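Only a single protein chain was left out; the remaining protein chains are all shown in position.
Up next, chain A:
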Amino acid sequence: MGPQRLPVAQDPVAPRDSGPLTITVDGAQVTGQVGQTVAGLLLGAGHVSWRTSRTGRPRGVFCGIGVCFDCLVTVNDIPDVRACQRRATEGDVVSTEPPTRETPA
C-alpha cells in the first residue's frame, strides 16, 4: 500500500524510458527515473513522509506545487530545499535532517 510510480511498461501515457537515476537518502539508495523531482523519487519508492514538524509530527508532500513547505529536505548540504520543486540529479545526497541547527533559517 502507499504511493507508487507506474512502471513504464504499464503506462498508458507511454513515457520514454529516460534511464534510472539514483540518489542517497539518509545513506540509503533510492532509484527512480531521470527527470523526476526528489519528492517524485521518494514517493515513487513508497515513502510517504521524511521530515518531522516542530513537535515531531511526520511530514511529506502536501501541496505538491511549492506552496506549503512540508516537503523540505537537505540536498548536498543545502538545507530547506522543497523536494517537490527540485529535480534530482544523479548522486544527489539527500538528508531529511538539516546539516546543523546552529544558524537559524
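One rule holds for everything that comes next: a contact is a pair of C-beta atoms (placed from the backbone, for glycine too) under 8 Å apart; a residue touches a chain by one contact, two chains touch by 3 or more; residues count from 1.
The working rule: contacts and distances are computed from a predicted model.
Selecting from "Phenylalanine--tRNA ligase alpha subunit", "cytochrome-c oxidase", "FAD/NAD(P)-binding oxidoreductase" or "RNA polymerase subunit sigma", the unshown chain of this assembly corresponds to "FAD/NAD(P)-binding oxidoreductase" (UniProt protein name).
On the side of chain A, touch with the chain left out of the figure occurs at residues 1-6, 10-16, 18-19, 33-37, 39-40, 43-44, 48-49, 53-55, 57-70, 72, 78, 80-82, 84-87, 105.
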